[in-house]
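A single protein chain has been omitted from the complex, and every remaining protein chain is retained in its original position.
== chain A ==
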Amino acid sequence: MDHLLQHLINGLVIGSVYALIALGYTMVYGIMQLINFAHGEIVMIGAMVTITCINLLLGANVALPGILLLTIGLAMAIPVSMALGYGIERVAYRPLRNAPRLAPLITAIGLSIVLQQLATLIWGRNYRPFPAILDIKTFEIGGAVITNLQIAIIVLAILIMAALFFLIERSKLGRAMRATAQNIDVARLMGVNTNTIISLTFVIGSALGAVAGVMVAANYDQAHAYMGFLIGLKAFTAAVLGGIGNLAGAVVGGLVLGIVESLGAGYLSDLTGGVLTSSYKDIFAFAVLILVLLFRPSGLLGERVAERA
């Protein structure tokens, strides 16, 4: 177990990214019982827009520190993803609000494919390298290595999640969002414009997704038009693992999944006597999904209080 700490660090980094994306799935599910399968594409587009912006700035010989270039790229990508999330809900889901639940689900999958194809038209089918603008430093702790970028990812993820929890649990808007999730008809009677609340839910989740997309692209030095599919599915798994609809569950599910996957990738070769290598690491996310659905479909934190005493 010599690299245990290293695997835990790597797991924590990717787990933070899963958690941010899983929050987008779980918020939308909580309010409209819909799995927004296009959410992974919003993550991808966040990453792609950031890379394009940075490359444009570099092409124009803008001499700014890397961190500033990244911030500008992110500041462009977040509104794009938010607008996309808003548009998706308005165009694809709202007309199906009263349709059988299978209809919006199929629409979600269709949208996901449409967005993937659009992305290949804009950005091509090849991997896009993340511009080498960041001054990566490594630190050693107990034999393991962590970069300043990884530390930044974890810290930023924590800050964003803390802000989100404050918004949902403490603000008047958050109260209205929770009320809408619990009883949309009565929320309307209280004067809540529930269409606005649903739009906001998509917009906030999309902003988180864009940040997560940039994190994963920066961490792995690349992005790809199809990257949203796998990372979206894994984040969805994280949301189910934590208990879909439950915000804290999405965070716990994301972190647990990231760590399980990282440990799995690290020890898979040893465990199978070299038959399976770490490139099979995706097995773990989906094994987790199957196990959760079999044995605890409500997820780790999915227990709810009785609706009526």
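The rule is simple: contacts are C-beta pairs under 8 Å (C-beta built on N, C-alpha and C of every residue); 3 or more make two chains touch, one makes a residue touch a chain; residues count from 1.
In the analysis below, contacts and distances are computed from a predicted model.
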Undepicted complex member, UniProt protein name, chosen from "Alpha-ketoacid dehydrogenase subunit beta", "Type-4 uracil-DNA glycosylase", "ABC transporter ATP-binding protein" or "YwgA family protein": "ABC transporter ATP-binding protein"
Contact with the hidden chain (one of A:I42, A:I154, A:A176 or A:A217): A:A176
Residue of A:H3, A:R188, A:K281 or A:R296 in touch with the missing chain, whole complex considered: A:R188
Chain not shown, touching residues in chain A: 172, 175-176, 178-179, 182-183, 185-194, 304-309
